[in-house]
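All protein chains of the complex are present and in place, except for one that has been dropped.
Right after this comes chain A.
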Amino acid sequence: MWKYCLRRILGMIPMLFLISIVVFTLAKMMPGDALSGEIDPLNTDPVYIEDMREKLGYNDPYHIQYGRWISDFIQGDFGRSVRYKMPVSDLIGEKLENTIFLGISALIITYFLSFTMGIFAGRKPYTIGDHIIGAANYFGMAIPSFVAGVFAIYFFSFHLGIFPSNGSVDITLQNGTMEYWLSKLHHVILPALVLGLLSTASYTQFLRNDIIENSRKDFVRTARAKGTSNRKIYHVHILRNSIIPLITFLGFDIVSLVSGAIITETIFTYPGIGQLFVQSVQTNDYAVLMALTMMFSCLVLVGNLVADILYGVVDPRIRLD
């Protein structure tokens, strides 16, 4: 098991190296640089801009720039954000907290809803309840998050006024107090709901179909022949088998937990990683952009590894030795 993990982690290194080259190339291929949008060329001495370019190293050959970036990166120095004038690691750390909070809240909503509905629909397939759940799910899946987000703000914030429409916390509150955390929770509910409901549909239908399929298996008949109650058959025998394919989704979830939700965060002006990422692209903030992309790539690889390990945990047939 540990050997397997180590082998997988070592295998990631060449992959990450290749990704870093692609990320760097793509970032540099973007038109303009960090200075082109920020400084008014009519008001500033072009010599000064050129000086700044020289100072930031933008004029060096690409392979030298890459070498400088990657050696700093490996040593844990992700550079400074040109826009925020602060170290990238601090900047990401600040936003990461919000994003993870949002991601986990959304995930809890997704899991809670999809397991409740999926088990119900799977136990009683082709009944009215199942059809209602199915219809609701496909309806939910068909609505894009930017529409759902706007509607949610319109109804819950504008009309009913029960949830705030933007931000992640009431800024007048002291960090660390009870009110501060409650306010954070209050702010996260609406975006988490929009984000969580979005993926509920696929989880629910997947779980439902798998439960139906497993309920026809021989081991279910064996369990019934033992006098096991129907409830226990569904909640223990079938569910335990049906969560195996869902682990694949979990791998992706780990990534989305951190990568944030660009659209949802933008609509709710929720200061998270998704928003930071979009800004960094718009302002050619190379250091932030590249650090984030590298982080996402790394997470995809780690997410896959975690999913593979979890497969072994839930399914003894593929236990890794």
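Operating definition for what follows: contacts are C-beta pairs under 8 Å (C-beta built on N, C-alpha and C of every residue); 3 or more make two chains touch, one makes a residue touch a chain; residues count from 1.
Convention: contacts and distances are computed from a predicted model.
UniProt lists the omitted chain of the complex under the protein name "ABC transporter ATP-binding protein" (options: "histidine kinase", "Branched-chain amino acid transport system permease protein", "Aldehyde dehydrogenase (NAD+)" or "ABC transporter ATP-binding protein").
Of the candidate positions A:T44, A:S229, A:T269 or A:Q282, contact with the unshown chain belongs to A:S229. The chain omitted from view is touched by exactly one of A:Y48, A:F155 or A:F219, namely A:F219. One of A:R68, A:H131 or A:R240 touches the chain omitted from the figure, and that residue is A:R240. Within the entire complex, the positions of chain A that touch the omitted partner chain are 216-219, 221-230, 237, 240-241, 244, 314-317.
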